[in-house]
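The block that comes next holds chain A.
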Amino acid sequence: MEDAGFIIGSYVVTFAAIGAYALYVMRRARRTTSRLPDEAKPWT
Partner candidate 1 sequence: MASQYRRLATDSAAATSRTSDPPTVAVATSSGTSTRATRLLGAVTLVGIAWLVAFGLGFSPADANQKESVRILYVHVPSAWLAYLAFIVTAAASAIYLFSKKHALGWDRLAGASAEVGVLFMSITLVVGALWGRLTWGVFWEWDARLTTTAFLLVTYIGYLAVRRLGGSHEQRARRSAVLALLAVLEIPLVHWSVRLWRSLHQEPTVLRPDGEVKMDGLMLFTLFVGIVAFTLMYVWLVIHRQRTMAAEDALDDVGLDAAIDARLAEGSS
Partner candidate 2 sequence: MSLRSTARTAQLVARKDLLVEWRSRIALNQVLPFAAIVMVIFAFALDRLPNPPRPGGDNDTLLQQVAPGLVWLATLFSLLLLVQRTFAIESEDGALDALRAAGVDAAAVFWGKTMALAAQLAVLEILLLGAAMVLYGAEARWSGLALLVATWLAATVGLAAVGTLYGGLAAGARGRETLLPLLLLPAVAPVLIGATRAVEAALGIGGTAIADGWPWVGVVSVFAVAFGAGGTLAFGPLIDE
């Protein structure tokens, strides 16, 4: 593939950034919700 570095690089940048953000959100969610009683979690 021509310009493979740029093309694959753009896919890697996109999904690495989103993946990192998703991990950050999930870790933060786990940390905060573990300190809360279930009544305070309206989504359950």
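As a selection rule, all candidates are chains of the complex that A comes from, given by their letters.
Going forward, contacts are C-beta pairs under 8 Å (C-beta built on N, C-alpha and C of every residue); 3 or more make two chains touch, one makes a residue touch a chain; residues count from 1.
This structure is a prediction, so every number in the text was calculated from the model and none was measured.
Between chain A and the candidates 1 or 2, a touch occurs in this complex only for 1. On the side of chain A, the complex with candidate 1 involves touching residues 1-4, 6-11, 13-15, 17-18, 21-22, 25-26, 28-30, 32-44.
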